[in-house]
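The complex appears here minus one protein chain, its other protein chains still in place.
Moving on, here comes chain A:
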Amino acid sequence: MHKSSSQRLPPLKRNWWLKHRFFKLYMLREATVLPLVFFTLCLLAGMVALLQGADSWQGWIAFMGSPIVLLLNLLALAASLFHAATFFVLFPRVMPLRIAGHSLPDKAIVAGQWAGVVAVALLFFWLLGRA
């Protein structure tokens, strides 16, 4: 039998994800990248400002302190935490871990990942606190 002998339907319309709550939640998860793009662009601008000199750097500091930028970056933080929450739950399903022949419970893997987040956050607070 030829491989594509069967019928094909036209592909879904672009608004397919509006039909169901589950798909909207999925799109929300995927859309968390948008505020994160803004945050990474901010960081990139900061590096450029650092190279350009003190005036430029002070301008960038002021820019980062403006309410709208703070708000957008808070949104980025919330988005990344939401994405982490969804991702951490998926992780044990994608990579079920086995130690000495016994599979690790899903909850332990999820808790381990959050512990990692807390550890990294504490490390950064400590580093920033010293500076």
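Here is the rule we use: a contact is a pair of C-beta atoms (placed from the backbone, for glycine too) under 8 Å apart; a residue touches a chain by one contact, two chains touch by 3 or more; residues count from 1.
Simple rule for what comes next: contacts and distances are computed from a predicted model.
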Protein that the absent chain corresponds to, by UniProt name, given "Phenylacetic acid degradation protein", "Fumarate reductase iron-sulfur subunit", "ABC transporter permease" or "Multiple sugar transport system substrate-binding protein": "Fumarate reductase iron-sulfur subunit"
Contacts of chain A with the absent chain, listed as residue ranges: 1, 3-9, 11-12, 16-17, 19-20, 22-23, 26, 30, 90, 93-96, 101
